[in-house]
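Removed from the display is one protein chain of the complex; every other protein chain stays in position.
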Amino acid sequence: MTSRRRRPNRWRNERQIRAGTVLLAAVLAIALPGPWLAPHDPNALIGAPYGPPGAGAWLGYDYLGRDIWSRLLAGGLSIFWMSIAASILALAAGAAIGMLSAYRKGAVDQGVVWSTDVLFAFPDLILVLLVVSMLGRAPWLIVLLVAIAFLPGVIRLSRGVTLGIVEQEYVDSARMMGFSSAHILLREVLPNMITPLLVQFGVMLTWAIGMLSGLSFLGYGVAPPAADWGLMINENRAGLLVQPWAVLAPVAMIALFALGTNLIAEGIGRINARIEEEA
Amino acid sequence: MPAASPALVVRDLRVDLAPRGAPIVADISLTLAPGEILGLVGESGSGKTTLANALLGYARRGTRITGGSVLVDGQDILALTDGERRAARGRLIAHVPQDPAMALNPLARIGGSLSETLAIHRRELPPAARAAAVAAALADVGLPNDPAFLRRYPHQLSGGQQQRVLLALAFILRPRVIVLDEPTTALDVITQAQVLDLIRGYCREQGVAAVYISHDLSVVQDLVDRAAVLYAGRLAEVADSRAIFAQPMHPYTRGLLGAMPGVDRRHALSHIPGHAPSPGQRPDGCAFAPRCARATDLCRATEPRLTEGVSGTFVACHHPLLQTPLERRTAQPSTPAPADRPALLTAAGIDAYYGANQVLFDVGFSVQARQCTAIVGQSGSGKTTLARALGGLGSAVTGELVIGGTPIGIGSSPRARDLRRRIQYIFQNPFRALNPRQNVADNLVAVVRHFFPVSAQEARERARAAIARVALPATVLDRRPGKLSGGERQRVAIARALLCEPEVLICDEITSALDVSVQAAVLDLLMRLKAEGLTILFVTHDLAVVRVIADHIIVLKDGRIVEQGEADAVLDRPAHAYTRRLIADSASAAELALAS
Amino acid sequence: MATQAGAPPSVGIVDRWQAARLPLPGWFPWLAGRLLAGFGTVLAVSAIVYLATLALPSDPARVILGPEATDKAVAILREQLGLNRPIAVQYVDWLRHVAVGDFGNSLDSNVPAFGLVIERLGNSIALMIFVLLVTAPAAFLLGVAMAVKRDSRFDRTAMTLLIGFKAVPPFAIAVALILLFSTAVSILDPSLSPFAQPLYLVLPATTLLLLVLPFLTRLIRASLTETLEADYIAAARLRGLPERRIVWRHAVPNALPPVIQGFAMATRMVLGGALIVEVVFSYPGIGSALNAAIETRDIPVVQAIALLTAIAVVFINLVADFATVLLTPRLRTTTRPRLRSGTGARLRLRAGGA
Partner (left out) sequence: MIAPLLLDRRGLLATAGMTGLGLLAGCGGARAPQAGVDEGKPRRGGRLRIGTIEPTQAGNLDAHKPVGAGIIRGWAIYSKLWEWTKACEPTGALAESTEIAPDGQSVVIRLHQGLEFHHGKTVSAEDLVYSIRRISDPQLASPYAGLVAAVNRDTIETLDPRTVRLHAHPGKGLVALMDTWISFGGIVPTDYDPVHNVVGCGPFRLKSFKPGQRSTFTRFENYFKPGQPYVDELEIIEFKDQTARAYALQSGQIDLADLVPVEQAQLLRRSPGVKVVTSPTNNVQSLDMNVLHPALSDVRVRQALRLLADRPDLVKRALHGEGTTGNDLYSPHDPTYDHDIAQRAHDPDKAKWLLAQAGHPSLALTITANAPGAPAALVFAEQARKSGLDLKVERLDAASFAVPAPPGRAITTGGIPARGFLASALHYDAPDAIINRTNFHDPRFGALINAALSQPDVEKRKPLVHEAQHIQHDRGSLLIWGFTHVRAAARDTIGGLVAEKTQFGGWRVDEFWRKDA
């Protein structure tokens, strides 16, 4: 008998999501309650600069002699809320713009397509670096800029999906019955865009984590003395070979955080895609 | 049964779903003599395509051939090694796919595909001989074989030409058996007739056996020697084609024939309630029992075996109708338009453009109230553009439209909300007609509250009434469209239209995507609605359906009205040559014989 | 994530050309349109870049002379650099020079910015080519193998690995690589060009490879998986063609267009992602040059880099779309797409986008 196929990949997605959730839970268990769990005040100068791991601090001390473990606990919150905020902002704005332009067609649509090309051509990091060096490091500004960097991608996706939906007969029927554009967009188009947007949200969250920590790494992220994983890497990078934990710990946390969100996003995306097929 | 050794012998063939093991197709046994054409008829979900592939030993992803044998010229395809089976495909048994546009490799030129098949199967042929064989194969199917044509890509051919290329690919190796999987479904009526002639001629001349698979009995009736009816993965009935049409033994076959409209006479259609169970959800005992009026406890308990009925015929039913021939009741003829009453809807001077070229040329006609006016035309005749313009869509459209005396904007030009209510539109593809994310109730309630200032409670009540009116169970209200069959979704669409209490209902090819039995049910519903006072504008290419439902016919060709008049008059005594051609191609020879 | 291939020519343009019966190939009007749009995009980017850099709060003249220089000296330098003229005049004048490739001199080393940036761009392109030369065949073979052996154990483990690498931010990988191979890495001799020191390219290239490989492989796998489900593949199998031939002669060529688009996206990712990697490895590419230029407010260099990167991205997109058009006969011959409204036509919802 020919072409026998082994188990379909349904269980792989559950496993993937479970693995992702476990990772994310571990990271959040450190990041969310962190600030209150920290044994020492993250900014307190207690040990010797680059002090090795010892009794007081099981990960050792950073370049000023602050406890690495306490800073790690306190440092997760900022990157967590900022990456989620940036992704949600980009998602909302991008979906709205993409949907409207695909529905309206005509000059508006061409304008939007062209401007997304411009934004895509513009190396996003330049935009962020320039503006941050101009207006300083306010967290809300960084979130806004990261969102803008993701905007073209979301616009392109939502526009593509909306184009597909708008061709459907149930949208024609709504138009014929004289439903308002707002009604059509909100009740007919948007509900059918949820799945691709959810998947894009997961992917964007991972990019946001990478970008935010990259910015801090280059020195344009959250301002000191705040405890932030990206900043910890930047501050202690010179002493990488003297006290590796000061850099390795935050790097590991960021990597696990990104991996967790990614696994979950991939899993949800694949399951939804299959539900979509069966609908 | 011709005495020569049989070309194809299938015994107890069974194909299951890969992970869950539920049978898609089971207990299939057939024999085919050389030159004989067997029609294999089955509605969607019956497993006919799976069977077609299994005859060549191929199982799509997610399916597995788990039993039986397929002997072609004595060789069991299923028992061969992969290499031998690959060699047998094409040389011993060939396959012609359904949708020509999707079945040809878009990057391969026509000549390339043909010579590739020869290069694989007939390595010994020198290039010159191979080129000659390719040219001959194209000539056999009536296609030009000049170098320019050979260098063409599939997208540069018409639908008919593409299907002929596929036929050439099947015929080129002179196989003993050909399996044709609904080769003409994607074609218009005229091309369909040409392709069928081609197949009939080839099988007769080359003595090649053919299995012709279709969901449409009328197409099969005209071509095949013997017909087999497939229901829920099992053979319901196998008999000589003339016998099966005259004296169907299995209730399902009888139901199918009863639901089949014919161009020749206005039949009163009888439809089969419910819909066919998909693989994995099939009940115990006879799969047709839930829908069969004659079902008994025996039917519901044990699976009927395929047993020999009258000589040469087989039927799988505990209570076959052996003696009673099929009678087709004739419905009352189309009612002529009463001269005195003014037309409900009149259109004049309608022009429409698609990009730079014009599609409709100064179209004008009027629609009588409480009547069904059919707009008939082949693909590309502009009938859908016209329908959408009346319904309220389409930007590049100009012309006047008057309903009940009040002028109304044509195309997407603005219309008052009440005017929009009075004309409603049903779309062709039921699977895209309802918002998949909302359940049926929400879909309907939204429409009611859009047109009428009523409370949600009152709107839901009206929705329930509308669902009942289109003969759907109330349980449908809370289900998402994804869980409904094509027929059910189309009825929900009709219910949605009825909720607006329209005066005119425009139906754009609403039954072409449905199986015959489901189509009959929908047409039945429409006729009941017409009787209750609804005016219907039915757009279709299928003259048989027009014969069933229409009172008045408008024939459209390349954007112009070539003929219009009272339905039966136009169909019985067509004035325009194009109409005559359409009718001839739609009506099958056998059916004509039946009628006489 | 195959982004929507350049949309086939809008009907309006094609008709005008067709009507004019010019002996041009069918896709020429589309190409002309795309070139124009590309030029417009670059012009828009130049405007954004110019305004953004000029709005920087700190005054370049002061930055050069440092805090000790007297305000008088700073004023003189501002005059010399022409920073006092109105923005519009400066922009037009700047644009005129840029058109001929003169971005002015780098503020800190008064070496022509263009020359400096081109050399650094060369290094980055060397890195990019090195990465893509390794990634392309690897991603292609891996992607095809995964698609053909879909849902096998190999496919599942490879997929999990790819997801893993895709998730980890590039600089984390970079830092890890430094720690692991810190001593083994050979030192870039700043004077010789990176081409002459392939060993130095290994670490930054590996980091970028891990950034791009997952994306490309999964794209190829998805595109090929979808193509293998197509009807003409099943038809080919039923015609008795050997599986290997079907995969390589029928499926892969048809799966190429979205992969080419993915390639353009991959090069953009390498250009973008390279900045952090170059900074971590102090690779003298365009990324670290940009980072330094922003820090020292070396505006001509920032402008040059931003513009050249934008031009590179627009060019890459154009090449990718052009290749897609050439590879798809339906687009290449652009007989106006006939409306196939046949009854049985199954209209598939083709969701474009990422």
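Letters A, B and C mark the chains as written, and numbering starts fresh at 1 in each.
Definition applied: a residue touches a chain if its C-beta (ideal position, glycine included) is under 8 Å from a C-beta of that chain, and two chains touch if they have at least 3 such contacts.
Keep in mind that what you see is a predicted model, and the values were worked out from it rather than measured.
Q: Among the chains present, which touch the one that was left out?
A: Result: the unshown chain touches A, C.
Q: Return the single residue from A:Ala25, A:Leu45, A:Ala92 or A:Leu186 that touches the missing chain.
A: Only one listed residue reaches the unshown chain, and that is A:Leu45.
Q: Write down which of A:Pro35, A:Pro139, A:Pro191 or A:Gly239 is the residue touching the left-out chain.
A: Reading the full complex, the residue touching the unseen chain is A:Gly239.
Q: I'm checking contacts with the chain that's been left out. Which of C:Leu31, C:Leu54, C:Ile76 or C:Ala176 qualifies?
A: Residue touching the absent chain, from the options given: C:Ile76.
Q: Just name the one of C:Thr53, C:Ser288, C:Thr309 or C:Thr324 that touches the chain not displayed here.
A: C:Ser288
Q: Counting contacts across the full complex, list the positions on chain C that touch the omitted chain.
A: That gives, for chain C, the contact residues 56-59, 62-74, 76-77, 80, 106, 108-111, 116, 178, 182-183, 185, 187-191, 279, 282, 284, 288, 292-293, 295-298.
Q: Since one chain isn't shown, list which residues of chain A touch it in the complete complex.
A: So the residues of chain A touching the missing chain come out as 43-45, 48-50, 63-65, 133, 219, 223-225, 237-242.
Assume only the chains that are shown with their structure count from here on.
Q: Should the pattern of chain-chain touching be classed as line, ring, star, complete or other?
A: complete
Q: Between A-B and A-C, which chain pair shares more contacting C-beta pairs?
A: A-C
Q: Go ahead and note the Å separation of the Cα centroids belonging to chain A and chain C.
A: Result: the chain centres lie 21 Å from each other.
Q: Can you list every residue of chain C that touches 2 or more other chains, as numbers and ranges?
A: 347, 349
Q: Which parts of chain B, given as residue numbers and ranges, touch two or more other chains?
A: Where chain B meets two or more other chains at a single residue, that happens at 58, 60-61, 429, 432.
Q: In the complex formed with chain C, which residues of chain A make contact?
A: Going through chain A, the ones touching chain C are 5-9, 12, 16, 114-115, 117-118, 120-127, 129-131, 133-134, 153, 156-161, 163-165, 167-168, 196, 200, 203, 206, 209-210, 213-214, 217-218, 233, 237, 240-241, 244, 247-248, 251, 254-255, 258-259, 261-263, 266.
Q: For chain A, which residues are in contact with chain B within the complex?
A: Per the stated touch rule, the residues are 1-5, 7-8, 168-170, 172-173, 175-179, 187-188, 191-192, 194, 278-279.
Q: For the complex, which residues does chain B have touching chain A?
A: The touching residues are 18-19, 57-62, 64-66, 78, 82, 85, 388, 391-393, 412, 415, 417, 420-421, 424-425, 427-429, 432-438, 446-447, 450-451, 480-482, 493, 496, 500.
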